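Every protein chain but one is kept in place in this view of the complex.
For reference, chains read A, B and C in written order, and residue numbers begin at 1 within each chain.
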């Protein structure tokens, strides 16, 4: 069954959000619920919480939004003082109950639960190793690979085992791990995905983004550095260098689109960075216009920045239906032609005769930009100048972002002028790599910018490029 | 069972959205689905569609969002060329399957289906009349009262029957009505609620707001005037004055909060009016500040207007979780104190040391303003100047808006200075009645402003003030 | 959507079971639940309970089995001291939420709830009267017709109103009615359907069958006579003759198939009657055989009676899957040919070479008898002698039994010898009318035997034969 998210846009998709808490005396599952709710933007396919009281370990996970998956009655048995949680994004064709997180296994060292954000590049190799060790795998998830690696890892302590796992896993992994007596946060040596921690009363919380820590009232929030392991148990929290940091490769798309505006990553507030990207964009691609607007909702900050820099009034021009939700109802052809499927309505009276600067954060396939421009023109806009607050995306991502294949990426196939013509904008300006880096105010080599440059921080291992299908080797849950 | 919408704010609540279509050859139920989706903001409790092909009439309605209620399999049997649809809002304690719309009855003149937005003030009297006629009522809904009035109305034609009903119904009613061979749109003589119509290929569509007509690709959109009946059948569409217009009483809150910004009501684009309300607010309550921000999402337009007029930069200061949804999970006391339940996170880095103008559209009970101000202060704001783009709400609404009782309305109990102190803002400014009217650029007597002024356009009939409970006379569906 | 009950047999179908209780201090909704559970055989489509505490009246009803519809959480709000309940059977094509019982309406005399077993023959006329009074009807159910008749009936008291309703309703109706302060049981003047009452501690219970009263622990169980109204309130229980008894017309199929074997109707234990029908059958249609078996489960008692009278051992020959349930999965053609859809498996080893007497209680369409005989033959039976413990069904029922149309009734179209040949039995014997009456040990004119004789106790009113579709006048809930 094919599904269609009515409000799905031409955006890359993040894979997951993770959360963890060690806090004796607190309602850890409940706090995890609110933490996951704040991370909902990182994954809407499934949600789950694992909790332990040191004796019993319970897990509840299901397909659906955090608010759909949990209710008081399934939250009630999740008693304990350590919990981890997971929200998962997944493309429609691979969404299966067996892939929902967290994963929970019993092993020779007791129960292990794991929540994972990221993607390994040597999954094929890892799976083969596990198969050779005689492990069968129930899903095609990297998360299951990592947890089975932990279950069979070398080392006397879980810390040693995590280090052992880190010695062979290549790629993106920001993890929270629960054992009977400790909580761990682990960030890969490249630091592809964010991970941060904070204090909560006498306990500790770990999350993909600081917005989730703020939401649950945490203090003293700091970021976990690449290669670090944070271990929290009854004796407190320790930070251990699990593996030497590799070349820093923080995903630059966290700034452009993924992360919530109120999160701080690498010391910078996402919202501020986005405004600055907009200002830089205005410097690089100025244009004479009457109104600056953003494509809702993600490009608003960049549009405000553009407007400030350009001295052109900022305003709203497109209204997005607030009630985002999946629907199985498709418009028929006539409805489609009539524009029924559009996620936006134009604020026509305010656009009539106006010269518009329309700021968007990225173009992936390019299939929603043309209808949006057309919509604005029909609403009376005199000129439509499209400005993109990031460079052209020319390369797919292999680190856990569901972006597109080479063939689907419009900027891989077409020149900027061809894209402009395809979209029907009067002018089109992409932010330059230099401008983007300037806005970030950090050296370029701090980030993974592979989707723009093709410079992948990790050489792809044999098998690493295997499609999801071949990884799955035909194991699928209907 | 009590429920708590995580993102529920201190806002009045609209009761319903209605839609109707007469369009041979079109997928009328599917189009109604998309129309209802665009009206989702007017009611999230239940959704339903009735459709007829002239021989059979089918109805599907359920509790839930439009996207939850309908799927291809329950949409498939809804075949025909006439359809009406309904989305219903309802307070938690009265939400029951028996109240979901549309209502569908068989009567001496064949099937009648009805979708209703509004509230009668003489419900008690109407119910008594129906009881005396020997009609039993399955719900406490005004909609059922109106449809049973139609079922027993005087008149040879449905048009006559609708007129007969209009002669006794007092209050707000914007209706779409379906019979075996025609679609009707009916707006009460006071014009409390909006209702508009448009052409769709060879057919016609009617909706509460123009945004729904735009969404389905309609053209030649016009508003149905107070007291008018629109009748659409095989011979085309006719507009009939069902009853002389009474004193115009369009609900002014449609402009302030209810309607979608991209709708046009009484010839004015809601978004434009809201910007102008913000500009007027800036003129009435200027203040020296660094940043103007709106309480998301509804106050954004007014905040932009305020910023433009005041010459202070507009920016975002609070991030709202995009994933609005009902949850049954409540924070416990400690979480609540830690601020877990807050719907917003502040963009702290950007607020530090700033003097803020915070624009909101209204204050009803006043229970979310204080935590919001507190949140901004903790995030580092130096000053917080709260500006409300409407006058103080001092009176409850009896026309279908779930606002509050006298005792709950903060502006009924407290002076503005007392409210300011309660909220903890540095200054507080409400837009004046005069300023509001000036922004609307129409004479004051065009609107119902009873919630501000206490001047109710309709004398309350005996029984009209009966509480929902007493109306229900103990008939409740668990 | 078409559904197929895997275990559906060639049987007539009863329409409903009703229950009522007046018992201050008892958990009346819970008791009603158990009463309905015992009446599940009379209706598996929907279940519902209405309850009042004298101030508030609550209703919960849903599609599904009693055990599926109710749980502790929806039972909890059903507080009070008076309750009625309903289980409804309904053919697949008319099963709709709007038809589920009980019905609950508010009326000029307060709330009225009604549960109904039976069928009116003058429904068309009644509906027209209601329409003319200006009542719209939400369903095509007789139950809604009766409750709206009550809502508009003449009379100062509910008792008078019930009598007024009885003066115009023609047909089968065994009712339980709830008002704010009383419980009523009503049986039509012909006594088509059973209805009985009993004491429960200080209170009273009413039910379609005595098995439900036994299940909840009632004592002093008596039957409500044709035309009687039982009224129970704080002052106790009174029996009033609501209307003079008409020609006694108890549905004889209650004895043959409908009622549970442990119920007593008209003073006779169903199980005993069925055994006696079997004995009489043995006298009328003796045959030399090795084993007597019944078609499970309903014909077991008759088979035991046959075996006793014939002096042939009784045994089991067919095993029925105990896990009866609806399934949407249909066998494909090959599976069907392979016999997959059969509800029975033969006990082959025990049948090999045997001469069998196979007792069944009735043949309606005749479509399951032939495969059953074939199954037994393939299992090795040497001879199969089919014996039916009732006469040939030659006429449809208009009193609430979903039997078949004239064209579908095999005994209407074919002679007994032709039926035998069609079925493939060695011999076929139906019980005679005389034999059936002898077994019942009451005069023939006590019963409605219209399905055998065509002597309908009620002249069909114009409109009374209208099909369900035309009654519905196109009003259908998808």
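Throughout what follows, contacts are C-beta pairs under 8 Å (C-beta built on N, C-alpha and C of every residue); 3 or more make two chains touch, one makes a residue touch a chain.
If you're wondering where the values come from, they're calculated on a predicted model, not measured in any experiment.
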Shown chains touched by the chain that is not drawn here = A, C
From C:30, C:81 or C:193, residue that would touch the chain that is not displayed | C:30
Contact with the hidden chain (one of C:88, C:180, C:193 or C:260) | C:260
Touch assignment to the omitted chain, from A:110, A:236 or A:454, lands on A:110
Residue among C:132, C:157 or C:345 that touches the chain left out of view | C:345
Residues of chain A touching the missing chain are 1, 52, 55-60, 73-74, 77-78, 103-108, 110-112, 127-128, 131-138, 140, 147-148, 150-153, 180, 472-478
Note that chain C touches the absent chain at residues 6, 26-27, 30-31, 33-34, 37-38, 40-41, 44, 65-68, 70-72, 75, 200-201, 211, 214-217, 260-262, 264, 269, 271-272, 275, 297, 300-301, 304, 308, 313-316, 319, 321-332, 334-335, 337-340, 342, 345-350
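In this section, only the chains that are shown with their structure count from here on.
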Connectivity without chain B (remaining chains kept where they are) = A | C
What is the size of the turn, to the nearest 5°, that moves the C-alpha atoms of chain A onto the matching ones in chain C?
-> 180
Interface residue overlap between copies chain B and chain C, same or different (over half shared) = same
Please work out the Cα centroid separation of chain A and chain B, and write it as a whole number of Å.
-> 35
Distance from chain C to chain A - Cα centre to Cα centre, in angstrom | 59
Round to the nearest whole Å and give the separation of the Cα centres of chain B and chain C.
-> 48
Indicate the residues of chain B shared as contacts by at least two other chains.
-> none
